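Just one protein chain is left out here, and the rest sit where they should.
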Amino acid sequence: MAEQGPIPAADATKQRIFVASQWQLTWWRFRKHRVAVASALVVAGFYLAVLGADFLAYADPDASEAQRSLMPPQRVYWFDGWRFRPHVYAVKGVRDQQSFRRVYRADPDQKIPIRFFAEGFEYRFLGVIPTTRHLIGVDGGLDATKTIFLLGTDVQGRDLWSRLMYGTRISLTIGLFGVTVSLLLGVVLGGISGFYGGMIDTVIQRTIEILRSIPTIPLWMGLAAALPREWSVLQVYFAITIIISLLGWTELARVVRGRFLSMREEDFVVSARLVGCTQMRTIFVHMVPSFMSHIIAATTLALPAMIISETALSFLGLGLRPPAISWGVLLQHAQNVQTVAISPWLMLPAVPVIIAVMAFNFLGDGLRDAADPYT
Amino acid sequence: MLAYIGRRAVLAIFTVWAISVLAFVIIQLPPGDYVTSYIAQMASMGSVVTDEEAQNLRIQYGLGQPIYVQYLKWMRLIAQGNFGMSMEWRRPVTEVIGERLWLTVVVSVAALTLTWVLALPIGIYSAVRQYSAGDYLATFVGFIGLAVPNFLLALVLLYLGFVLFNAHIGGLFSPEFSDAPWSGARVWDLLKHLPIPAVILGLAGTAQQIRIMRANLLDELRKPYVVTARSKGLPESRVITKYPVRVALNPFASTIGYTLPYIVSGSIIVSLVLGLPTVGPLLLKALIAQDMFLAGTIVLLLGVMTVIGTLVSDILLVWIDPRIRLEET
Amino acid sequence: MMGDVVPSSSASSSREALLSVRNLKTYFPQDEGLVKAVDGVSFDLYPGVTLGVVGESGCGKSVTARSILRIVDRPGRIVEGEIQFRRPGTNGGGGQVVDLAKLAPNGPEIRSIRGAEIALIFQEPMSSFSPVHSVGNQIIEAIRLHQPVGRREARAKTIEMLRRVGVSSPEQRVDQLAYQLSGGLRQRAMIAMALSCQPTLLIADEPTTALDVTTQTQILELMRQLQQEDGMAIMLITHDLGVVAEMATDVAVMYLGRVVEQGPVDAIFHAPRHPYTQALLRSIPRIRSRSRERLTPIAGSVPHPYDRPTGCPFHPRCTDFMAGTCDRQEPTLRPVGDQHAVSCFLYR
Partner (left out) sequence: MTKLGRTLRIRTLRSRLTAALVVGALIGVIAAGALAQSAGKSALIGKLEGPEVVTDSAKFPKTLKEAPQLAALVKAGKLPPVSERVGQDPLVIKPLHEIGKYGGTWRGGFTGPADFWNGYRCCSGPDHLMFWDYTGDKVMPNLARGLEMQDGGRAWLLHLRRGMKWSDGKPFTADDFVFWFEDIYRNKDLIPTPSAAMAINGKQGVIEKVDTHTVRFKFPEPYFMLPDVLAGSTDLGGQWSAYRGMGGFAPAHYLKQFHPKYVGEAELDRKVKEAKFDSWVRMFLAKNDWALNPELPVLSPWKTMTPINTPTWTLERNPYSVFVDTAGNQLPYIDRVVLTLAENLEVINLRAIAGEYDFQQRHIELGKLPVFIENQARGGYKVYLDPGDYGGDMIIKFNLNYDADPEIAKWFNTADFRRALALGIDRDQINETFWLGTGTPSSVVPADSNKYNPGPQYRKMWATLDVKKANEMLDQIGLAKKDAQGYRLRSDGKGRLRIEIMTLGGQFVQFTQIAEMIREQWKKIGIDLTVQEVERSLALKRTAANEQQLGAWNNDGSEHLFTFPLHVFPFELAAVASSGPLYVKWFHSAGAQGKEPEPRMRELMEKWKKAFGVPEKERIQLGKDIWKIAAEDVFIIGVIGMGPASMGVRVVKNNMGNIPSRQYNSPDGKTPGISRPATFFYKK
């Protein structure tokens, strides 16, 4: 009866709904997940900070000075009288012979103006453009009394804010590398496992179960301790990344495998097989893309774990070691009674950790709900 | 059913074996052996161990043989129910671990319970009210636990406990009970020390559990039997609790398997900071001192716990979910 | 505007309608747009009769049914219209009439009606039972919910009920789980549960679609038989005209959330007026045959609910499409014969 009746082409909206690719649909669903969108912005912000760490930092993260050891965060005054002239007060510090604490007094008569895009130590912006400009800065330079410490200083009198910026760079990139590695492992092994099934599947599944059965800490310790200690900070950095990811891939593999099992028999896969695509081609050209969104979601959810792992490893003294700066290293320095008791601001690096982990989680949840609302 | 359990048990045994090998390898990974670290320790205290002494020690401890020999030796010991001698503690490993293992379990179970007490209602709520403000809030709260670096949290709580409540610092027992025989008083003392570790460890797991519960429930809520239940005229609360929640609990139950070891493993760091007499700190020390039998045994035990946990939860799952039961048997 | 609906089949014209739906509108606000699943449905249903509601899938049959029970899934809600339901009186004589549309969706009153006076059975007999509770458990629950009986008694009733619906050895079955039963048995159990409280109205939403041919017949037989015994009215929702022909006394044809034609079964089958109805019937080889073959779909597909066409919703597919009229104004249900109404511009 098809010839009966003129059937006008379905109109735009209709098209939009029916023709929309997995990607568009995902995107639409994602958009309505407001918290996730917000998180996405936060994450973006973090990675901008990663790129511009040395621009955002205003002090050399290694410059130490006893005269400003353990200086609490400085209050920023935005207005001078009525005029918008952000400044901080000069501070003088002495060691109190009774309490043996360093006591700092701000001197309201000495206002130190905060300059934007001020001169500072030299660096290469984005690793290329050599410059001395920093987002903010003061004229004082390294003079112990004439400078600014947004978040205070550590025992060696190094500026926490600047160190935090560099820490962010390391920690977030470590997470990224780690996830990439475990992603590859996860997709490949999970894929194979789900695609071929049978013996290979069983083997891989056992492996995963065993890996999961071993408490992570000893695994880390074993592997991390096995690293040649004479390695440079950079080598350790990469090694640690690999280690973390070696243990991170199982979850991803599980997800991928599940997907594969459910998809193995779907028409387009079968047909792909029929037209004689090689197994690998079938997997990576036809199957993987069709659930990329899930992989991305899973990845995002794996990132926080990486970040936490990095801090944990540092805590155990197995992660990055000074002079490298990472969130883990910073937190390890804060991991003592005197910090909690007299210099609590040294615990601030926990804040970006918390924010980042939550952002990634919400983002990941959003992506996953979007990718398919029923998981 | 029995056949199923049997099959799983066999697999479990295989896994345990694999773990024992892996455990042993892990401990051998770092350079040097117990004697090396012993010498180092002596040296940093100013006393000196000569090469000859070191050689003797190695021979006495049976170190220096190829790994597989040492492994087999260890296996033979275990077969005799003797896990070997701790080199650092100079006591049989079993004695050293002693009640620490059970305390570990106690702490972990406490944490697990807390996790569930939090995760179940929150998960249910945020599934039923998906995308509501409450949903977000609940998830948010859940994630905080996940996000806070627990070693730092532990230290802060430890300190605040002292400053605000004058609590005894760390550990699971007050000094007078630390190696007293078990008694009502001692149990009570233990309970008084439990909350902080339980909270720190529990929080970490909660987020994940919330996720699982929420996801499962969202699935179930879409099933027709829910409509049936409604169409009977059941009040909504009962509809939710009797049907979808009940069904969603099944896969949830199956998470015990990896939640427990997850917590145990996580408890290592927290135990260290809080100075809990659990296997955690012991393991760390053993690994650093390369006290291989001790470290190996602990890793093995934790692994076994995991495997058993998984086994139990699988069986539990089969038991509470008739569908699987039918397929399996 | 669309108030005047012809009272239906003579058999029942004497009595008042058990259920009369007026201009019911149930909408689903989606991000992609507003889905008008039910968009002004009106019909009457009299005690003891069977009203067949037919239409392609997605035409709003099921939503109508759920609207009546007030169990429309979020975010859908009734935006307009009445659902007048006559509750059985305490002693014989006609009880009072309630507008279900006005009740709180989970309030005590609607709940006292659900399952007790209006029961629902629907398509997936498999998934409409809880996978983890025994069939008996779920029926007993229904009974005890509406009747002041104890466990043991309820259980006895349940077994009795199962026996009535022809479940062999109900004593064992009662404790079995849904998927230990065959599809047919499950549907019988479903019916047993539905009728366990002698409802005055049974809404059967595609009750037989999922079943094989022979089982279908049995189930239909069973329903008819039970209807005779208990004298309840049945709202039979299906896309299978065969089933309708077999069971229904009256028929309502739905298209895109509207009733396009309504009347006694004979009238609909012998003198269909609406082009859509005609198309539907045309797609069955021999009317009144026992063949169970599915409808071969009508040319074109049902427009997506987000964008119902202007004017007569059927005009894009209509064989008698009158440019300028059908795509401009909306037709309304008008009497075209004895208890027979149609909503089409051909009949003015």
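Note that the chains are named A, B and C in the order they appear, and that numbering of residues resets to 1 at the start of each chain.
Throughout what follows, a contact is a pair of C-beta atoms (placed from the backbone, for glycine too) under 8 Å apart; a residue touches a chain by one contact, two chains touch by 3 or more.
As the structure is a prediction and not an experimental result, all values here were calculated from the model.
Note that the absent chain touches A, B when the full complex is taken as a whole. Note that of B:Q70, B:Q209, B:T255 or B:S271, the residue touching the chain absent from this view is B:S271. Touching the chain that is not shown, out of B:V10, B:V25 or B:M42: B:M42 (per the contact rule at the top). Set against the missing chain, the residues B:V10, B:L160 or B:V187 yield one that touches it, B:L160. Considering the complete assembly, chain A touches the hidden chain via residues 41, 45-46, 48-49, 52, 56, 62-67, 69, 73, 95, 97-101, 135, 150-151, 155-157, 225, 229-230, 317, 321-323, 335-338, 340-342, 344-345, 347-348, 350-352, 355.
On the side of chain B, touch with the chain left out of the figure occurs at residues 31-32, 36-37, 39-53, 55-56, 60-62, 82, 85, 88-92, 96, 155-156, 158-160, 162-164, 166, 168-171, 175, 178-179, 271-277, 281, 285, 288-289.
Assume only the chains that are shown with their structure count from here on.
With centres set at the average Cα position, the gap from chain B to chain C is 55 Å. Of all residues in chain B, only 223-225, 227-236, 242-243, 246-247, 250, 320-323, 326 touch chain C in the complex they form.
Against chain A, in their complex, chain B makes its touches with residues 11, 14-15, 18-19, 22-23, 25-27, 29-31, 131, 136, 139-140, 143-144, 146-149, 151-152, 155-156, 159, 207, 211, 215, 218-219, 222, 258, 261, 264-265, 268-269, 273, 280, 283-284, 287, 295, 298-299, 302-303, 306-307, 310. Taken in their complex, chain A has these residues touching chain B: 33, 35, 206, 209-210, 212-219, 221-223, 225-226, 304, 308, 311-312, 315-316, 331, 334-337, 340-341, 347, 350, 353-355, 357-358, 361-362, 365, 373-375.
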